[in-house]
Every structure is written in structure tokens, then in C-alpha cells.
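The other protein chains are all here in position, but one chain of the complex has been omitted.
Chain lettering (A and B) follows the sequence in which the chains are written, and residue indices restart at 1 in each chain.
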Amino acid sequence: MPPVFGVLFDGFAYGMLLFLMSVGLSVTLGMMNFVNLAHCSFAMLGGYVAITLMNAFGWPFLATLPVAFIAAAAASVVLERIFFRRFYNASDLDQCLLTIGIVFVSIAAAAYIYGTDQQPMQLPPYLRGSIAFMGLDLAVYRLFLIATALLITIALVVMVEATRFGAQVRAAVNNQRMARGLGINVDGLFAITFALGSGLAGLGGALAIAMLGLDPQFALTYLIYVLIVVSVGGLGSIFGSFAAAMLLGFSDMAGKYYVPAIGAFLIYLVMIVLLMWRPSGLFGRR
Amino acid sequence: MTSEAIPVRPVQYLQAQMRWRWSEAAFWLATLLPLVLTPNYLVLASQIAITALFALSLDLILGFSGIVSLGHAAYFGVGAYTAGLLSKWGWGEPLTALVAAAIAAGLFGYVTSFIVARFRHLALIMITLGIGLVLQEAANSAGWLTGGFDGLQGIHTWRIFGRFRFDLYGYTAYGYSLAGLFVIFLIARRLIHSPFGLALRGIRENGLRMPAIGAPVHSHIQTIYTIAAIIAGIAGAMLAETTETVSLEALGFQRSADVLVMLILGGTGRLYGGLIGAVVYMVARDQFSGLNPQYWYFWIGLLLIAVVTLLPNGILGGLAHLARRLKVAS
Partner (left out) sequence: MQKMFYGLVGLAGLALAIFGIGPARAVDTIKIALILCYSGQFADTAVQMDNAVKLYVKQHGDTVAGKKIEFIRKDTGGIAPDVAKRLAQEAIVRDHADILAGWILTPNALAAADVSAEAKKFMVVMNAATSIITTKSPYIARTSSTTPQLNYTLGAWAAKNGLKKIYTMVSDYGPGIDAETWFQTGFKEAGGEIVGSVRFPVANPDFSAFIQAAKDKNPDAIYIWIPGGAQPLAVGKALSERGVDPAKTKVLGQDALGFESALQGMGDTALGIITVANYDYNHDSPMNHDFVKAYNDEAHRNPDIFSIGGYDGMHLIYAALQKTGGNTDGDALIAAAKGMSWESPRGPMMIDPETRDIVQTVYIRRVEKVGGGLRNVEIDKVPNVKDPAKARMKN
């Protein structure tokens, strides 16, 4: 197989990671219109929790993943109770300011507790190395990443399409006022969805360490990519986030392989063109 | 039982808005204080004045017209590089460089306004962000022109009117930037308190309905966007002239984000919001980072959270709210 497929495979894995980190923001933004720029702080929290468990307590890598999820979800519940719920009716700009303030605080806290350098991490031996497949070298860790993300995607889709809870979420995303009118507890729903989304971000953060590294600036560095995925995919749409993340992962990789001179631009140009064509995102409503 | 609805005549309304309040006059007099009270801080003061001008330009599109832009620094940077390049190529006269920067930034703003005028909400935010990021990368690649990462070297600003040299203490820099800020503020104020300004506010509130009363939405948005780009370009040029440096971060995402934060902090749509926001944010950042160079953004984060919790709609918005409550109570 020509080597470009190896590159595309890597792009697929990168896209899956972006999807995990972004899907939570897409749903909460679509449902409650709450601009949560601190979303990647939850991802960072998940990463640091995983690192602490591995380095300070010697936990195996796989065991830290659920804890990262739970820690990020728990933190989001706390923040939601204390701060966010007072701002559901505030202007978008105020929500921006609030969540940016939280991002700054989280970065400073991470720098204070963990220091400013990269967090070292060793993957367990069974996740290292590559597998040869049809003339390509496929990294084991990326396969793991793709498998995990696909499992989670399936679980999410099943939950949204086939459960009562999912139906309520869809109703709340489509028409919040109507949903309330039908007696759906939208606020409670949002709290749960928010926790779920933030938990997924935390999981994404923990998975990202081996691929993207972890330092206190993580919360800001990847915010742009997450926003790109969310806006291109369409607010409130899981399929949209998936498609957008895939598109971005592929175009980023393919662009860098074939035309490295515009490698940096390509992802932004793709975003601009797609948004001009479909301002609500690929699968957004309205 | 029913309150009398007093019909407001538009001309009288606008004239009332245009009248100078004594508090505004006091604000501008206070801007002269640093020259006397804190002469050691004039360089900071001049950078605050320039940032305030930049924030004002963002307020025109964000606060008054509802266009949220995360890439406004693009015009600031274009202006800065224009002035810088002119100086590097041998023409260091500051005032004509401002005109050149205004033209360059205005052109770029006009061209991009065709795209910007067609979108709203998240798409607009991300498109403006994308334009800013693409420009930043392009400027990095065109290192032969922009100096790339190292920044533009060889800028030397001539004396203003042949007399005032840009000194180490910053007297000239502050006088220059403050004068620029004041003059442009007057123009912006006049613009906002005019039928055009009212139309912009209408577009902000309900862009769909405006054509029904005959307001050309697209052309208004393009006009104000170009004007905002011109003002941002002038601010950028002033920074290049007073600091004699220009680098990629002049048009970077960090700068766009910072000015947005300052504007929201001060309060959008109030003309003075950007100015107050710039003062508060930059002074706070300077003081915090002086006290605690490693973790000052922790305190800045707390400041932002505190302001947004206690003073909804920014500092000026919150103060207006308080003032109304006091008036009602008294």
C-alpha cells in the first residue's frame, strides 16, 4: 500500500482524539447555548489526573482512563452548580469572560502544582510499537485510540437515538422552550449532559498525553482546534462533530504530506470554506 | 394607571446624546494626570492608550453592530507592518505613516467585509478567527517582508513635526497616542450618535427586520467594518512608531483575544467601555505580573470572574445598573 495510507491512518487517529475532546462542547453549546471556553481545561484536568495516578501512584495506564473521565465530570458538576448556572441567561460575551477567567485560573493552578514542563509518560509495553499491515506500519497506540473512540461513538449514538434520555436531549437541543413546556427537566438534563461532555473531554485529555503531550498551556492550545471541530460540525450534532473531526484530521495530514508549504494554513482555509458554504456547520440545524 | 408614552423625536434624541457630560470631560482631563502624577509610567500609559483605541475600534463592530470578531488584530497588524515597513524603507515621518496605515488596513478591511457581512453568530466568529490565523501564518512565511519571527528590524521614527523626539521616558509617546485616541474618539462619538449609528444598533438588535424599514444592512455593516479596520490600523501604526518594533504577535490570535476580553470587561456598546477595559486590564496585568511574575494570570482570571459575577455587562454596564438602582432607591 502506498505510504500515504499510513499518513491517512495517523490522521484518522488524530481526528478521533479531536472528536473525543470536542463532542461534549458541541452538545452543550447546541443545547443550552452556553459558551464554555473552559472545555479544554477539563481535558487538561483529565490529563493531569491520569499522569498523577500513573507517576505518583503507579497505576496502570488503562485504569487511569475511567478516573480521568469521572474526575473531569465531577469538576464540571461542581463548576456548573457554583458558577455556570447563574449565567445561562447572561449574554454570550459574559459567558466568554467567565470561562476565560476559569481557563486562566486553571492554567496557573496547573503550573503551580505540576510545574511548567512537559509531563513525562511511558505507555505500557502492549501499547507501544507498530503492527505491520499490508505494507504499512500502524502504531498500536493509534489503533487503540481509534478503537476506543469508535466504541464511545457507538455508545453515544445508541444513547441518543435509542434511549428516553437521549430523546429528551434531542428535544431540548431542537427546541428548548417546547421541551420545557412538555415537562422535561431541561436544567437537570443539561447538568447531566454537561458532566458527560466534560468527562469525555477529560478522557480525551488523558488519551492525548501520549500523542500531544501535556503542559499547563494545553487548555488554550487545543481550544482553537476544538472550536473548529464544533463550528464545522454543527452545534448539537454528534455526527457533525465526528465528520468534522475526521475531515480536519485527514486534510491536515494529507495537506502536510503533499503540500507542506501550506500545511499550517490548510486547516484554517478548510474551515473558512466549509463555514462559508454551510454557516451552521455540516450537520447543524437552521 | 397607564404611563404616558412620550414620543421621542429622533433629532432631539440624537442631540441629547451628543451633549458632553461633565463626567466625560473629567475622564479626558484625568488622562492628563499620568503626565504629572506618574511620569515613570508613561510608556505603559501610551501602550494603554493605543490598546484603548484598538478596543474602541472593536466596540464599533461588536458593541454597536453585533459583529463578533476574533480576528480583529489582523487590521491592527496590517497597520503596524505598513508603518514599520515605510520606516524601514526610509520614510519615518509618523503622521503620514498613520495615513498610509489607515489606507492599507482600510483596504484589507473592505475586502474582508464582503465575507464578514454575510455571516452571523458562531460562523462569523470562526471565520474571523480563521482569517486572522491565516494572515498570521502568511506573515510568518513572508519572512523576507515581515522579518518573520524575529520581527521587523530597522524601524526608526522621525520627530513629530520635526520637534518632538520619542524619548526613553515616553513623554512624546504618551502625548502622541493620547492625542490620536482623543481625535479618533471624537470622530467615533459623532458617528455613533448619528442616524447611521442608530441604524447599526438596529442591525445589532434585529438584523432581519432592518431592511423592512429601509436600512441597507449589508452596506452598513461593510461601512462600519471598514471604519473599524481603519481605526485598528491606525492604532497598530502608532504602536509600531512609538515602540519602533513590529512582530508577528501584532496580528496574532493572542492580541485579538486580549482586546476582546478588555472590551467585554469594560462593557460593550458604551464607547467608553473599551477605554475603561483597556485601562483596568492592562494596569491590573502590569501590577500582578510585577508582584508575581510566574502566576499573575491566576489573579487576572479571578479578576475576570469577579467582574463578570458582580458587574453584569462589564464594568460600565454594572455601574450603570448600580446607578439606576441608587436612583430608584433615592
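Here is the rule we go by: a contact is a pair of C-beta atoms (placed from the backbone, for glycine too) under 8 Å apart; a residue touches a chain by one contact, two chains touch by 3 or more.
Just so we're clear, the structure is a prediction, and the values are computed from it rather than from any experiment.
In the whole complex the chain that is left out makes contact with A, B.
Contact with the chain not shown here comes from a single listed residue; of B:Leu145, B:Ile187, B:Leu310 or B:Ala323, that residue is B:Ala323. Residue-wise, the contact with the chain that is not shown comes from B:Val43, picked out of B:Leu14, B:Val43, B:Ile160 or B:Leu198.
The chain not shown here is touched by just one of A:Ala191, A:Met211 or A:Leu269, and that residue is A:Met211. Residues of chain A in touch with the missing chain: 3-4, 6-7, 10-11, 14, 111, 115-118, 120-122, 128-130, 137, 139, 142, 210-217, 221, 252-254, 256-257, 260-261, 263-264. Residues of chain B that touch the chain left out of view are 21, 23-24, 26-27, 30, 33-34, 37-38, 40-41, 43-44, 47, 137, 140-141, 143, 148-151, 153, 168-170, 239, 243-249, 254, 272, 276, 279-280, 283, 287, 289-290, 293-297, 315-316, 319-320, 322-323, 326-327.
Just so we're on the same page, only the chains that are shown with their structure count from here on.
Look at where the CA atoms of chain A average out and do the same for chain B: the two points lie 33 Å apart.
Chain B contributes residues 68, 115, 118-123, 125-127, 129-131, 133-134, 137-138, 140-141, 253, 257, 260-261, 264-265, 268, 294-295, 297-298, 300-305, 307-309, 312-313 to its touches with chain A in the complex. Across the interface of their complex, chain B is touched by residues 29, 83, 86-87, 90-94, 96-98, 100-109, 111-112, 224, 227-228, 230-232, 235, 261, 264-265, 268-269, 271-272, 275-276, 279-281 of chain A.
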